[in-house]
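Could you have a look at this structure, given as structure tokens, before my questions?
All protein chains but one are shown in place.
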């Protein structure tokens, strides 16, 4: 693990750590000297770096998107901390640990995968059981599924976030169905498992979470239809009607056409999946907003949600 | 209980039962004879009645909105069943049983109220506990709360529906909070209990569920703010901040301005309450749609939801 | 072909023709006699039929959804023509001609298919050429593709309508690309060919055009992604990027999320395909509205389009 | 009153005046010296200040949100004026005049309150008269009502703005009702008086206009329902129907659900109140936009209104 | 004037009056006899008529859209009154009085025109004065302007309604401007006068109010731009800027793009005109809804307004 993360750098601190270079621009001082303006990133955030001396020489030794080892001094400039870089050079990718550069779930992916498989193996529907096993047996898929984020920024936007969200959703489904009669629990669980799996290809997440071209042009919803369609074909005698019901849950899980679902939820299970998926994402997202310090009882205004959130709560009086 | 309900009347059957007259219009046959066209209602539905003989004489003995005892014969007319009325006369309101005329919850209101009180009495927050007790002690309120419907048609539209929905929501809350950390469960339960109580005055439900004038002009959301505000004032030392948090849940529980909430949910608990309230209503509403026979795997198109629902499900093969 | 179509029946005319029974309801006259109320359909429209005599006897000989031979007399009732049925009996399905009951394109499907294949075989892109041939070689698909309608009511809602619309679109594409530089014509043509092929499974069209269950739950857009995805897999060395570009055109061809496209058109070709598809459908739809006689210079108000259309046009003066 | 306001500071001017510190951030020059970056505010605007010398010493003597006396020199930096601070120290709040820091109405609050009371005392409805008097007699309320702004930025966003807007609305109502018959003028006047009174708690306005927590979570519309509801309870024999009509005007005065009214205006008076309230706010807001100099015949683009406004007008020719 | 209006016809009354035939359809009784179903209209409403005897003979003597003299008897049929026609024959158009067939303003058009001219002649702006006079001098225009309705159904939908609305708006403007400073009153008055004049050609109103073809295809807003543009050209030295300001008021008076204004109001006067025009129309429209008897304290639900209106008001107690 890295010695020092961006979020821990304080004024006047000596810095010696590894970063990803996300931008690199040349500058010239009024005195005519060249310098370099850098953006340096790790999983905890981004910081500006300036190379004031030997800029041309040092600058030849790395490019944008390289990992670099940086030595220097943290200083305040216009109220923001930046690093005055004294030395900088390229680090080979195999010598860095990806997790230093991408935030990850606080839960262990293997343990989460285990729990998810346990839940799904309890399904009574043999066809859905076979479909689940077909995914579990697909190592390439499972490897991506354990690492993928659930998004770039909206909710669970970190390595392992997709699995964390999927597992939380399955557990939520198991709770909620206890309150109602007449639901096809296995269908709900299967929908919960598969509803976002297209995200393993919608995003690339080697150095930073980015949309892939096909993620942008097709979207996870369409991509997972292709994946599930193919897997179902590989299972003998999978009932056509059941396949249709599973796919309908994927197709409709965003709940509204304007959110990118080409069909509205039209089965009871599809309606419930949409609500619980949305709720689980919102809870994670709002709790994460609330955890960020802002010096106020209110989180900053959240553009997509059209509001800020109030952190204030009633606490039992101390002498109570 | 009535001898015969509208939904059980079949072609050619002799009818002798009590109904509510919801409209009464005179007609004249081509031959110049007067007759009466009636709409007759009980909790199972509405049926047309025609008085072809002695129409003037019989018509003088009752008015619209009266309960009447009707004797006659069921006949088919243009594919619909109607009653040829042979005798009809007014019945005093005290001699009829309201429940014959308004559908009611299949659950016992006293048992539901008991369960709801048990749940709320387990809250740890003493102020919220006191607020709940203040409502339990208000007999006029509790009496209405046990009888009120949750709506005219959307969800739980029957006597006891408000209590049934409220109790189901509290139980759902208790399930869902097990899946997450850091929630103010008592606040959620209190919001769940109070979120629709204004409906006890929004509707009148003596003979049929109708909006009251103030229900139409103010709405249950505003009316329950007044009720809760007054109850809180009656409790010594109720913390102002806690009162604000409770009221915010009521004010925002419709989740969007265009659904009549003047404020968006801005606390985690208010967000969750909105989702679970909406989900519980939708489940009841969709299940009730699906239970109605329509001779198709699809329910009829539901105007407000913008879709029909698919009843088809995968059933385990018999020889399995 | 049928002797007499619904749209040709006039008052007082003797009727002897074959119809599809779309509803069958019993009635009882005031005098206590049974009769039958029928809806009778062929490709030109629907008409009411009444069986006043021998209703019970005749009624035993056919059911709803049967084809029947009807003899009777056309009469006016409340301003509408209906048939007083004198005789009616079931006809075996093999003895009727489907085309009497479903409207069909005025163009020959084989000739249209030939023209479409000729256009697509001129593409220069070998991979797209191979993909087209894979569809042409799929007889089950081609058979459905030649017969399917393009919709239930919006545009080209008749047998062969899908092929007619697809061919017209391909020819329009070929015209439009002459006006601009730098387009990938083959990609546009491939998108044009495949953009609606899911409709072959979205609708059933044996006796009337109806949505299938999967048509309603998945939609043609998602279904054609599955079809194209599978066909592409069957072609060796089909470039992944090209597959993505083709699928993007299908996914985005409705042009907006609220019209059921989960992604907006994000390539120049996808944008153009959306416009030309929409335009071709609108032209057919408006021209067909205008062809219906309405006794006015205006077509009736069209709900989905939110307007009526003006038929009036300037005609060269005769003495000019 | 302050000696010098932000809006009057010119390049090179010597500055000696009192300001509110709205932000205070440290900086370090390339030479390694500490300095301070300040935002200084009074009712006329905000200006940047820089403390280049003795920054650590001077910085210990005040904090963000303090009032300070500043001595220095105005200079231009990147086209904007800032103050080079030579001396700065904290001023006790009791020694400053609030009105130097918050803009206020150009009308005298006492005179406006007098005029408002005179208008309302002419009402003929004795119950509404009693309700008005109950508010006039509530000194804590009247004190806030005279000082509160009508908003943070939209219209009348200054001390006394709420009273100014309310009075202007009452006078407008009196004019408009002369043009129509059959209106309940007293009800309209009462609605006009009370429609925004919740704003006295929706905003705090000691140093700057800010939303309070309850303002954000409940909103003025809901808060004024509580206030009016309580006041009405204090008046003997206030007719229930009249109370409902008054409250309906408050509940619906934003005119549309998406503007935060949980009910649409459903009485003639509620419809008119909505129009006139909106119109009075718009006139003040647009006139105030037009008064700001912008060096153009157009005001800057107004985001919320989605347009700029044209100041140009036809003026009588000089030789006319 | 007619002897008897539709709205005054009661059960069993003998009828002898003149009507407009708006539809005429043949029917055949079960017994095989021809009869006629008619819709008969005058300014007070529409009523059904049935010709049971001599239908063929009488039917030859008139067509749809003819005025007819009808003799017969009013009877009740399925709760609605209809006329059993005994005799009916065509009346020449010159023998009927248009005002019997189109509702008209309760105010005298000449007196209203006089008042409107008086108001406009007090304007101080000589160019606007000249423009007003140009319209007053245009007899063909003034004749239409005095007779035109302001709409088909929304507000002031009767002969003289356009003038009644325009005059009411001018008087409202004169009231409102007293409450504010700095307005160009003459510009506002001119905008008020001209804002709807295109309606004289948007509707035809000889027998019933109907959209003309150009009314449907161009709309009153565009048509009045053409009219005003031409009139302004006829006035020497009319300032171009003033012409632009006048036209802007017409172009923007619907207040929003989705209501058919191609530009938003961007001057203070255009904003005010939009509000007052809308308000005056709404008041007339709501008062007219409220005047219609409905046997309830609520008007029927108004589709375009999305609500019903509450008629209930607080009335001074009798012993007061």
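When the chains are written out, they are named A, B, C, D and E in that same order, and each has its own residue count from 1.
Everything that follows uses one rule, which is that a residue touches a chain if its C-beta (ideal position, glycine included) is under 8 Å from a C-beta of that chain, and two chains touch if they have at least 3 such contacts.
Note that the structure is predicted; figures quoted are calculated from it, not measured.
Shown chains touched by the hidden one, complex as a whole: A, C, D, E. Touching the missing chain, out of E:81, E:117, E:142 or E:218, is residue E:218.
Shown as candidates are E:171, E:247, E:282 or E:307; the residue that touches the absent chain is E:247.
Residue-level contact of subunit A with the missing chain is found at 25-28, 37, 213, 216-217.
Contact between subunit D and the absent chain runs through residues 11, 75-79, 297-298, 308, 310, 312. On the side of subunit C, the interface with the absent chain consists of residues 125-127, 168, 171-172, 175-176, 178-180, 182, 184, 187, 239, 241-242, 245, 248, 264, 266-268, 271-272, 275-276, 278-279, 282-283, 286-287, 290, 305-310, 312-314, 316, 320, using the contact rule stated above.
The definition used in the following text is that only the chains that are shown with their structure count from here on.
Counting hops only between chains that touch, subunit A reaches subunit E in a minimum of 2.
Relative to the centroid of every protein C-alpha atom shown, the closest chain centre, again from C-alpha atoms, is found for B.
Mostly identical positions are employed by subunit D and subunit E in their mutual contact, as over half of the interface residue numbers are shared between these two copies. Within subunit A, residues 241, 245, 248, 266-267, 310, 312 each touch two or more of the remaining chains.
Taken pairwise by the contact criterion, the protein chains fit none of the simple patterns, being neither a path, a ring, a star nor fully connected.
By the definition given earlier, chain contacts exist for A-B, A-C, A-D, B-C, B-D, B-E, C-E, D-E.
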